[in-house]
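Shown here: the complex without one of its protein chains, the others still in place.
Then we have chain A:
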Amino acid sequence: MRRFIEARMRKRLRLAFLVLAVLFAALLAKLFHVQVIRNAELTEKAMENWDRELPFAGKRGEILDRNGNRIIGNRIAPTLYFMPSQNRDIAAAAKTLAPLIDADPKKLEEQMSKRASIIKLAPEGKNIPYETAVRIGKMGIPGLYTGVDYVRDYPYGQMLSRLVGFTGYDNQGLAGIEFAYDGKLTGKGEKVRLFTDAKGNPLPHVGDGWVEGGGGADVELTIDVRIQEIVERELEQAMLKYDAAQALSIVMDPDTGEILALASSPNFDPAEYASVDPSIFNRNLPVWMTFEPGSTFKIITLAAALEEGKVNLEEDHFHDPGYALVEGARLRCWKREGHGSQSFLEVVENSCNPGFIELGQRVGKEKLMQYIHDFGFGQTTGSGIAGEASGILFSEEAFGPVEHATTSFGQGISVTPIQQVQAVAAAVNGGRIMKPYVVRRVLDPETGRPIEENTPEEKRRVISEETSKKVRESLESVVANGSGRNAFVDGLRVAGKTGTAQKVEDGRYKEGDYIVSFIGFAPADDPDVLVYVAVDSPKNEVQFGGTISAPIVGRILGDIASVREIGPRKGQLEREYRWGDPIQIRVPDLTGKTYDEIRQMLYTVKLEWHGKQGGTVVRQLPEPGVLMEESGTLHLYAEPEQKD
């Protein structure tokens, strides 16, 4: 009996031990499974678990002007993140935080209670002011972190807004350069990888890692902000003065095709794009708008006629009765009574329509059409500016004698401002069509070295050097003697051409509604800049390019001259005096002269003497050689009075 019990107990003991051995074997197997077989999977999960990654928004590339001035930069605007597992009293945290970021406490608490390791407190906690972030940081709310984030900063405010565009909620480019270069501008985004304990305290023995990202590339434009400022100021003033619908301007270097300024008025605030009418921010007027060029187009007809040797401007004469008859159609000159008998140079100066019909006819239908195409009309310029239009020309079949005639003086076709600038630049730069462009370089944000570079691109030659020279000279005389007189700037040798185009609506001309334009360049002997200005629907003034746009271009060129250091030029055509023009005199050098001597020389000018009575002049304003109006004041500075 006892033996039986003993034997049974030992048997059972072996059974129990066997079971235990199996259990231990299972432990080893499971341990192997977890540590070896699932090693990679669990390592990845553990990495996520340990990482307290604070997204560190990639700095978007900046948009710079040609001299490195920041047109669009970035402003630090932190974003709040919350780790719910690190806060025991989320309700209290939400209550404290809500008023600081203008959030609803209830909703915020809901958001903060989400089951996630890290929550972005958007939208209220996104891009908060830096000062607010600092204040919140000092409160030490457990589990609340401030991630570095940026928003766009506009040091020049609304300047260039239609060209550069804007970015959206997540800093993504939505319009303009911001959109076109979004891929390059976008930063890759960095992350601060914090090795912390589960509460977020940094661990002493593991250094914080950085997940390297990198900022986006900078985009350097061909724009010169100094010129852009001048142009935008002038457009704004014109908008006010003439109560215009809109206005636009292009400034280009005619030798390279670089756009130095590109302006549309009105502008908009890129930071508040959501409240702006899309028809404003989607339309970059200098490339988007198409309209009849009017007389500025005559430059093309002129260039073609000169190149083809069909006219001698000084020798050939033309009689303008005030109209031309083409196939029974009576095409009027803008001057009702006609310009009478004139040389072809005077035809250009007067912008005489029948004269240009004659020139167009001399060139011939096909040839003229060919020139128009060669000058780049009818197709986009390839400037790369978003929303560029190609304009409308007559098709070959529709191009009859009447169309041929009207096209010769810029009517019946539709072109964009940038096409006109491209064409006129070629007409005056020696005959080369240069592709206009606005982006000069794309720069690596770290090294500042260019990743991408645009260089001047000559598309083709359209006219010869000599023809171009003749075009320049005749356009200088337009400013000195003709319809462009209001663009005259003394010493700068401004040349140019007016344009007045009646607006077309539903295929019909709108009575009394014009786009008045002027295209000018300086200096006429070696053009450095080309300025185009168009004002849409000006009121309060005779609607002519010569009266509205020419003076704007004159002022712009005058101011650009000091920016680009275009010195006084010799050999300018003196402006012809016309009745009603203020009488101007060229101020002589008065240094060393006494008041009485000067009074005798310049008896019509008002003199103002500064300094010692009875002394001699050491300085004068205006300076010697400058034109001043006879009714103006001449300031004379004597050496200062001696103090006894």
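By definition in this document, a residue touches a chain if its C-beta (ideal position, glycine included) is under 8 Å from a C-beta of that chain, and two chains touch if they have at least 3 such contacts; residues count from 1.
The criterion applied here is as follows: contacts and distances are computed from a predicted model.
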Chain left out of the displayed complex - its UniProt protein name, from "Cell division protein FtsW", "Succinate dehydrogenase iron-sulfur subunit", "Carbohydrate ABC transporter permease" or "CheY-P phosphatase CheC": "Cell division protein FtsW"
Residues from chain A at the interface with the omitted partner, ascending: 1, 4-6, 8-10, 12-17, 20-21, 23-24, 26-28, 30-36, 38-39, 41-43, 45-46, 49-50, 84-85, 115, 195-199, 203, 206
